[in-house]
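Every protein chain but one is kept in place in this view of the complex.
All chains are identified by letter, namely A and B, in their written order; residue positions are counted from 1 within each chain.
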Amino acid sequence: MKIVALVKQVPDTETKIKLTADGKALETAGIKYVVNPYDEFAIEEAVRIKEKNSGSTVIAVGMGPERMKEALRTALAMGADEGIYIAEENLPGKDGLITARLLAEAIKSLSPDLVICGKQAIDDDEGRVGPALSHYLELPFVANVTKLTVESGKLNLHRELEGRTEVMEVALPAVVSAQKGLNEPRYPSLINIMQAKKKTINELKPEQLLSNDELNKLSTLEETGLNLPPAREKGRKLQGDPEQMVKEIVTFLTETVKIS
Amino acid sequence: MPLALTEEQSIIRETIGKFAKEELLALAKGIDASEQISPEAYSLLTGLNLYGIFASAESGGAELDNLSYLLIMEEIGYASGTLALILAAHNSLVVYPLMKALHPELKSIQKALAQGTAAGALAHLETDSDLLSACLKTQAQESAGEYLINGEKTMVIAPDNTGYYLVSAQLNQEPALFLVEKSAPGLTIGSPIPTIGARGAGIRNLEFHNVKTPYCVAKGSQAQELITDSVLHYFLALAAINAGIIKNCLASATAYAKERKQFGQKIINFPLVQNHIIKMAESLQVIQLLVHQAAMETHPGAWRQKVAYARLYSGSAGIKSAISAIQVHGGYGYSKEYPIERYFRDAQMVQSMGGNEELAKKFLSDVLISGGEL
Partner (left out) sequence: MRKIYVVNWLKDGEMPQVNLELLEAAKSIKTGLNGSITLLLLGKPTPEQLNSLKNRGADEIRYFDTPELNQYNLETYTQAISGELEGSEYLLILPGTIQGKELGGKLSARHTAAYIPDVLNFTSNNGEVVFIRPIYAGKARTGLKGKAGSPWIITIRPNTFAPAQETGTEAKIEVKAYTPQNSRIKTLEVIKPQTATLDVSEAKVIVSGGRGMKEAEHFKLLEELAQVINGAVGASRMAVDAGWRDHQAQVGQTGKIVTPDLYLACGISGAIQHLVGMSSSKYIVAINKDAEAPIFEIASLSVVGDVFEILPGLTVELKKIKEQQLCAK
């Protein structure tokens, strides 16, 4: 089986979000970049499937700035066999469609049996590249997978909805996105990390995949500005006798919150 | 991190850092309290090749460079002083000298050590000597291709999974190094000595009564050099471990100061609290720089000096940082319900298990007196 795992590099979850002095962009100084946590589930799942089906290969694919190659190298350390890096340069905007289409162009020629991505990137929280990519590859898509087994020609899977689980069957080849709980991503051993050095990462530039015209057509969004969420109004503090406080809470709930 | 890392050093630091925070941090309190390391904990370490960090690929090691080893020691030190110490003792004091000795008969033992099937412990310190001296009372005699060892060793870092001892003894009035298996008849392995820090590391005294071994790893000046370099290699690892402990002290103190309010405001606003935090941050930067610098040094003489600086600085810096962290935490810093007091006890390992301050100073003074340059 040929499995593609999509990888994105994002700021670490502990990052304090600050804006630049002009308030137009995120302050990037001192940010630690890591593999998108949901992509770790994707890479791990791809490697597990490979380990269960001898002769399979896993290709880690990602697009981003130069530092992104380290994220691909980490995927290789986890067990991916090769990587494809698409440089994020000379693009008419940051529209997710551009990412999805470029990834599709790079992946198409591989004819993968399965493409796995993370349910969303924790910087933009969009979750759009997976389904958009599936359209460009003309493949079925299922989001939020928490359990996956491969049978000949199809996938048996569980995916999480709001408060319930959908049990599904999807014909291969397919694209799925991974949710927390799908697996426990491994820590690559030191030997795995050293072996990853010898694996190849093919480097591509957007102009090798799509013409400027086609890229321009995919840019449909304009960002007007970033800001921090508005501060909440200062509330009241209660202390003292529990019974008295209960009465005040009830008053607050019935009169201000107006619960039913 | 003060200086630039290669891509794989960055990945190594990121991976082990994550591993230490997610898997080892939770175990640290229990190990300290019970003075026991579980089989599962050992598996976690062997699983990632932490017993053969720089051992050759042929022996099942990861063949990492010096700096990577020290980055790993820092990340593990952040989570658990005990686990970091046992890895430093195994890798620097046993795997390292065996690699340099190139003894052909020891390949299978080197493999077992690199894969973590069994840990190694250096039995060198005696009650009358220090780690860098050649004054040894333990005696070895050669007889029919084997060696008979008699004597006592103290403060050996030998956790439960130790299978091999690298023992220093006088052979024909010269220092020599021998490899002894743990099951060798005549070897008495003492119970762990309860220590204030690095608890669970299995620090013990050993007695040798006519212990036989066929393996003489090195003799004479080669043995002396191996011992000196291994001990210094270990000192550098201790400095890196201390950096990890300081990093945790810094992170804990900062987080606490940002949340704790007194006199109507967050205590991080108080200049005296800020002073504690800044001093910890400064110590961390300096140790990391000293360790990094030593790691990159290829000239043996210069390397030894750079290790001495790192050892000298980290010994007191770690303790001071831990005390600062305790101060910032106020009353909670004194309580055993908070992990801060453990960082303080573990930080002391550099001074207590790393020779002593005077040793590093003596080393540097000897260079000055002999006409060398610092």
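Methods note: a contact is a pair of C-beta atoms (placed from the backbone, for glycine too) under 8 Å apart; a residue touches a chain by one contact, two chains touch by 3 or more.
Predicted, not measured: the structure shown is a model, and the values here were computed from it.
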| item | value |
| --- | --- |
| Touching residue (missing chain; options A:51, A:66, A:89 or A:169) | A:169 |
| For chain B, residues in touch with the removed chain | 259-261 |
| Footprint left on chain A by the chain that the document does not show | 11, 13, 15, 17, 19, 26, 37, 95-97, 100-101, 122-136, 140-144, 158-171, 174, 180-181, 217-229, 232-233, 235-239, 242-243, 245-250, 252-254, 256-257, 259-260 |
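Basically, only the chains that are shown with their structure count from here on.
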| item | value |
| --- | --- |
| Distance from chain B to chain A - Cα centre to Cα centre, in angstrom | 39 |
| Chain A-touching residues of chain B, taken from the complex the two chains share | 7-8, 10-12, 14-15, 18-19, 23, 47-50, 52-53, 57, 61-64, 72 |
| Contact set on chain A toward chain B in their complex | 34, 69-70, 73-74, 77, 187-191, 193-194, 196-197 |
